[in-house]
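Note that this complex is displayed minus one protein chain, with the remaining chains in position.
The first chain written gets the first letter, and so on, giving A and B; residue counts start at 1 in each chain.
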Amino acid sequence: MRESQVKRTPSEPLLQRIVKILLDRREASLVILLAIMLVPIVARSPQFLSLDNINRILNDISILSIVAIGEFFVILSNGIDLTVGSIIAFSGMASGMLNEAYPNVPVVLILLLGIGIGAAMGSLNGLLVAYGKIPPIITTLGTMSIYRGMTFVLSKGTWVTAHEMTTTFIGFPRRTFLGISALIWMAVIVIALTYYFSRHTRPGREIYAIGGNATAAKFVGVNEKRTRFMVFVISGTLFGFAGSLWTARYASAVNEMATGFEMQAVAACVLGGVNFAGGAGAIPGVVLGALFLGVLNNALPVVYLSTFYQTLVQGMVVLLALIINTVVDQRKTRKLLAQRRAR
Amino acid sequence: MEGRELAFKNALDAQHAGIVAIHQEASMFLELSVTENIFMGHHLRHPKTKRLDGKGMRERTRELLDQLELSIDGDTLVKNLSVAQRHMVEIAKALSLHAKIVIMDEPTSALTTREVEDLYRIVRQLRAEGRAIIFISHKFEEIFQICDYFTVLRDGQYIGEGFIKDTTTDRIIRMMIGRNIDHMFPKKDPKIGEEILTVENLSQLGAFQDVSFSLHKGEILGFFGLVGAGRSEVMRTIFGIDRRSGGTVRIDGKPFVPKGPHEAMAKGIGFVPEDRQRQGVILSMSIGNNITIVQLDSLCKMGITNAKRELEVTRTYGEKMEIKAAGWHVDADTLSGGNQQKVVLAKWIGTNPRILILDEPTKGIDVATKAAVHEFVSEMASQGIAVMLVSSELPEILGMSDRVVVMHEGDVTAIFEREELQEEAIMRAALGETKEARRA
Partner (left out) sequence: MAEQRDLVAKTRLIEERGWRHSLTELLTKWEVLLGIIFVLMVVFFSNLSPYFLDYFNLMNATFQFSEKAIMALPMIYIIMCGDIDISIASIIALSAYAIGTASAAGVGTVGLFAIGLAVGTAAGLINGLLITGFNMPAIAVTLATQSIYRGIAQAALEERAMTSYPKGFGFFGQDFIGQTVIPFELVLYLVLAIVMGFILHKSAYGRRLYAIGSAPEAARFSGIKVKQVRIINYTLMGLFSGLAGILLTSRILSARSNIATSWDLEVITLVVLGGVSINGGKGTMYGVVIASFLVGYLKFGMGLLKLSGTIMTIVIGTLLIIAVLLPRLLDTYKNNRKLRRQQAEAALQATKA
């Protein structure tokens, strides 16, 4: 319609057209918001946009991006996954302990262990949701306790510290390739793969279908149960992977690690324009949402706010994004309704 | 089909056999692009790489849309399309499925005149390509314009069929009316009192416009029209469920702008809604709790329920409506449709309404209950209650009403007095024939 309308009414003012595109593409409005936010920050501290600082921000949001993408798929299918922190903790603890016990095991195998653990835990979630028909919020509320408890059982209450792990393992996130750290590379790979998956594969598109209109999706032959199951396997896998990275990056594995991290993941999704009703949103938006949070956290000291303001500012930004998204959506629906009978 | 006998378990099966139904918006993925809506469930794959062939699908969409001479961009999200454009996309989807039979259910009901022309062009094109089209419609104009053959159904019954070129509008109208004399209506001599409700130019964006009528005590005011005429929406607006976009409603001459149903109830309005299962009864609650839910405030002392008084009220009105159940404590979902409807009626009678709105009160209930409902409505009216009866059944309207308001696509096309009630005239008004004439 955009194209055809432009054709029909070439006199439409440019500004109006831009506004329209912004309303259509949430990612675009997020970029603009980000830019607006950056202006005063950069004005106050020009070093903010230095390569060093950008690198720091990107490193900070790498794990969050991976996790937020996992959460994204679940929300897209009209569910929610609260096991983020618990799966990260278990897989992170397992990775740390493996490295401590067998220092010779290569890093790749440790990462694979994390991925495997995440996939297994995600499968259990998926099984309960898709085949046990338990609402996602209840399922993951239950399994988040179970997985967190299993972490304690695994570690017997102890923790793994930096000097108990090999320097190869805890040093690997900082190893650079082409001037970019391995951690960022990992995030880039995940983003690229999931972007491809969500846009160009049939199962990826079917998640959109199930979340957008489950009845219609069944009508055209989408397997609902399998799709819902798959969504949780994907999220679990990404959380597990993030767990291994977490332990390496922060050079320690404790039982309480990543507690409450699910809220950050969901916040990145909400900021990225992912609709809680399911069926709407995209990977670039989620990554931008994570970036937004990263910039926000990084910028607090610049505007003389201590890091203790982090939670508060994040909450307000998320609420604002939520209100804007809702109001814009409702306006659109009303317009469409009016259009319907206006003849 | 093609000589074979087929029984479809679901829409997917039918699709494989080459039959595609074009639904209204219900089957679209609003957040996805046009291309995706067309190919969801049967994505194209690249012949060699086996990957999804995005380019191929986009090209094919372009082809389909070009074929239909539509200026829609395949990458547009469906939520940004107008209703008409969504329809066209559904048709494109049917084409992409190589449908041999396309079923269109009232496809023009939400389209503008120009868009209708587009649709006709496409329908003719499909026909020229050798596809069969089942065109469900209540508009004569379009049936005579594009159809070749017709079948008339009335109240779920087959009435007749024939070639369009051999028939006339009048003949089809007669088939639609029929002579349904197996049911006697317990119409009592009305004692119509003073005006209680006045509606002037009531409008709601996208649903109805400039609706005006008046309602008197003891009167049964029928509302006739076809599906989508906007009758229920008018009632919902009067009852305070939906907001109006213009016009006035007066009760006893005083302007009435309800903030919600509770204010309408305070004015003495009762509403038996159309969707019994979702809006009428609360299925997981007992009959008793269903009946008393609307008058809890008067039954409770300081907000505390009184089981004894509730039982009294339940028994009084439940027995009055002759609800058949194992007991008043039984959950509503164990009852038959007819008995559920009686529960809803009992609940509103319990509030002593001055105005009672009945939206399709006999839809989907058995004949015996139907008669009981009619009996009851007549009695209510004879006690001085003003009744608005929305119905799609012409015999019911004719048999029960003192006056009839006829609506067509959001407009009131005619208001008939009891003496003037005539099936043909009503049906013509409901079909918008008079409106077209007036416009011309």
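In this text, a contact is a pair of C-beta atoms (placed from the backbone, for glycine too) under 8 Å apart; a residue touches a chain by one contact, two chains touch by 3 or more.
Just so it is clear, the model here is predicted, and its values are computed rather than measured.
**Q** Give the residue, chosen from B:I192, B:L205, B:L283 or B:A371, that touches the chain omitted from the document.
**A** B:L283
**Q** For the chain that's not shown, point to the residue among B:G218, B:P273 or B:G399 touching it.
**A** Candidates B:G218, B:P273 or B:G399; residue touching the omitted chain: B:P273.
**Q** Just checking the interface: what residues of subunit A touch the absent partner chain?
**A** Output for subunit A: 80, 82, 128, 132-135, 137-139, 141-146, 148-153, 157, 255, 259-260, 263, 266-267, 270, 276-277, 305-306, 308-316, 318-319, 322-323, 326-327, 330.
**Q** List the residues of subunit B that touch the chain left out of this view.
**A** These residues touch the chain not displayed: 239, 241, 260-262, 264-265, 271, 273, 275, 278-285, 289, 293-294, 296-297, 299-300, 303-305, 347.
Assume only the chains that are shown with their structure count from here on.
**Q** I'd like to verify one number: the distance from the centre of subunit A to the centre of subunit B, where each centre is the average of its C-alpha atoms, in whole angstrom.
**A** About 43 Å, centre to centre.
**Q** In the complex of these two chains, what residues of subunit A are touching subunit B?
**A** Touching subunit B: residues 1-4, 7-8, 24, 199-202, 205-206, 208-209, 212-213, 215-217, 219-222, 275, 279-280, 332, 334, 336-341, 343 of subunit A.
**Q** For a test of understanding, state which residues of subunit B touch subunit A in their complex under the given definition.
**A** 10-12, 15, 26-32, 36, 40-43, 51-52, 54, 71-73, 76-77, 79-83, 85, 110, 112-113, 205-207, 209, 410
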